[in-house]
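Could you have a look at this structure, given as structure tokens, before my questions?
With one protein chain removed, the remaining protein chains of the complex are shown where they sit.
Chain IDs A and B follow the sequence of writing; residue 1 opens each chain.
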Amino acid sequence: MSLNPDKILLSHGNGGRLMHELISGLFLRHFSNSILDEQSDSAILPVDTAEIAFTTDSFVIDPLFFPGGNIGKLAVCGTVNDLSVSGATPLYISVSLIIEEGFPMKDLEMIVRSLAEEAVKAGVTIVTGDTKVVNKGKCDKLFINTAGIGRLDRGRNLAGRFRSVIPGDVIIINGSLGDHGMAVMNARESFNFRSPVLSDCCCLNGLIGQVLDQSSTVRFMRDATRGGVATVLNELGGKIPFGIEVDEESLPLDKGVSAMCEILGFDPLYIANEGKVIIVAGEVESRHILELLHSHEFGQEAAIIGRVVQDHPGKVVLKTSTGGKRIIDVLTGDQLPRIC
Amino acid sequence: MKYIEEYRKKDLILAVAAEIVKVSRKEIALMEVCGGHTMAIHRFGLTSLLPPTVSLLSGPGCPVCVSGQRFIDAAVEYCHLPGVIIATYGDLIRVPGSNTSLEKEKARGFDVRIVYSTLDAVEMARANPDKRIIFLGIGFETTAPATAAAILEAEKEQLRNFFVLSAHKVMPPVMKALVEEGVKIDGFIAPGHVTAITGTAIYKELPEQYGLGVVVAGFEPVDLMQAILMLVKQHASETPGIEIQYQRVVNTGGNLIAQKMLERVFELKDESWRGLGMIPLSGLKLRESYAVFDAEVQIPVEVPPAREPKGCICGMILRGFKTPEDCKLFATACTPSEPVGACMVSGEGTCATYYKYR
Partner (left out) sequence: MCLAIPAKVISVDWPSAVVSVENVEYRASMLLLEDVKVGEYVMLHAGFAIEKVDPEEAAETLRLLNEVEKNSIR
């Protein structure tokens, strides 16, 4: 059933006939499940743990479609990953859309389909949602907000575990840096580069769940999104009385990303990712964790990229591939293509 | 990546570093005048590999840092005009003018667009015949030919809506000016890509008149280390001269086609360098024959007199007379995210680097 009209109109958000057609013809068709199909004002959800994890995120990315994904896929992965790195098992999400009048229906359908597919892949249920349509110019095409609930099983609450970080602990990443940021930049700016770089956008709950199931010394986990790996490491550095050392040669990098960084003068440590997690764990378990990651779809390029050290507490220092050292500071603004 | 990775090999770098340690006896202060060199030295952590006798000074080689306040203020005035699109390299967008920056104006809704190539700006002019596209020309002799080429393309197509606001500068006058001012320099690491365009003759006076060695260096860590070794040797044997380390890209004559284009489109003028003041015949402006593309001539705007920020001592720092710690604004009012002066604006400015290591 194709939706008429072919563009979103203000009436699609006003609670009348068009809106109901949109809900049943598009959202329910793709998201259908027993809770959502009730279409009640609130979703009633069974949770059997003493604690739940709850997170929310809004997605305003431009362009909406980029190599490797779109805003819909991103919206699910972002929230699922936030829950996962806290140690929770993601269960339910809400999807809230703010759509600009005139938005093409077929684009909306593609995005909704991605939302649905990603939710199924991650094993989470979309249980409630909302749609608003605003006048042209009042929002940039489409904004999505997702909120997520996850169960926090006993012993999985990772908050505060960073206090047990000690020198010698290793820092692991599950794959290459900067793929998402470069893919989006290529799609957004009219710099006319042709590159096969794809966003790494994916749900990491399966991967993280396995790591937590099979290890006991994970002390810190963060997904490295905006601001890149450097931002996560500086965040950790700010919380512990030790320093962090990163080994430039061990950083996994896609060669297309590497080339784009050289051409434009970017540092991959600061570029956004959407499918990468930084794991800090005891050295003893590092090999085992790496093996686990390597056997998973989203961890094939996993590597130990550094360690916690006694020296330079609070600072993140990079050992360069050429034998030198430099400080990896906090990002002070988006990276921009340089001529200099 | 070919022609890159070979020049980043750790053993080669360390071997040259060891040689520098062996050869270096007297204290030597070497100045590099290229943002690309400052970046490479910082990125590959090369200073930690040099002996204490060798000190590296960072000169005013970053076109971002030295773009006069007035230039940014003019660009801001232009972006406020209806029907104007400002096309700029990314470097410039965060540079603070007297009151605001292009980034902030873009956030307010004015049409400021980042381009990778000047020809993208020309394309913008073709695609938007009802708009006036003003390209902000910054950079030294490496980049100025790209602007010249764009103007020649626009001329060929008789585009009437493409303009350039030039803040292009040339290297040698500022190098001389620093020496004349008494900055303690024993040799120059000359910019490899500038020289690829200009050829080496532009540096003649430095060894001949001032007894300073000049080595034209590439941008990979091995290039810089080799260039430093060559300068240390020149200094030790007291035989200052012009040498090319970056042989694979630079030849003595330079790029004649690019030189002819520059000659055709631009002429020298006195230019104000942020933090350094007026340096005679150090800037490039469009010749009268190309005035039809000159934004300043075709679209005059009123630019309020630039307010040099109070307390900013960038000029002294750029010359090496003072350090960032001597500045009252350092790390208080002037930080990388809210820069006041030239030295903090660019990621590799002296103050920005000091800030990271404090």
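Here, a residue touches a chain if its C-beta (ideal position, glycine included) is under 8 Å from a C-beta of that chain, and two chains touch if they have at least 3 such contacts.
Predicted model, so just to flag it, every value in this text is computed and none were measured.
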| item | value |
| --- | --- |
| Which residue of B:E19, B:E155, B:E205 or B:E267 touches the chain not shown here | B:E19 |
| Residue, one of A:L9, A:A187 or A:A259, that touches the chain absent here | A:A259 |
| Hidden partner chain, touching residue among B:D73, B:E105, B:D120 or B:E243 | B:D120 |
| Subunit B residues touching the omitted chain (full complex) | 1-4, 6-7, 11-12, 15-16, 18-19, 34-37, 39, 61, 63, 89, 116-120, 138-143, 145-146, 149, 152-153, 191-194, 196-197, 219, 222, 226, 229, 245, 247-250, 255, 257-258, 261 |
| Touch list for subunit A against the chain that is not drawn | 192-196, 255-256, 258-260, 262-263, 265, 338-340 |
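Basically, only the chains that are shown with their structure count from here on.
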| item | value |
| --- | --- |
| Mean-CA-position distance for subunit B and subunit A (Å) | 37 |
| Subunit A to subunit B touching residues, read off their complex | 189-192, 258-259, 262, 264-265, 318, 320-327, 329, 332-333, 336-340 |
| Contact set on subunit B toward subunit A in their complex | 1, 4, 8, 10, 13-14, 35-36, 39, 42-49, 62-64, 89-91, 93-94, 114-116, 120, 138-139, 143, 221, 335-337, 346, 356-357 |
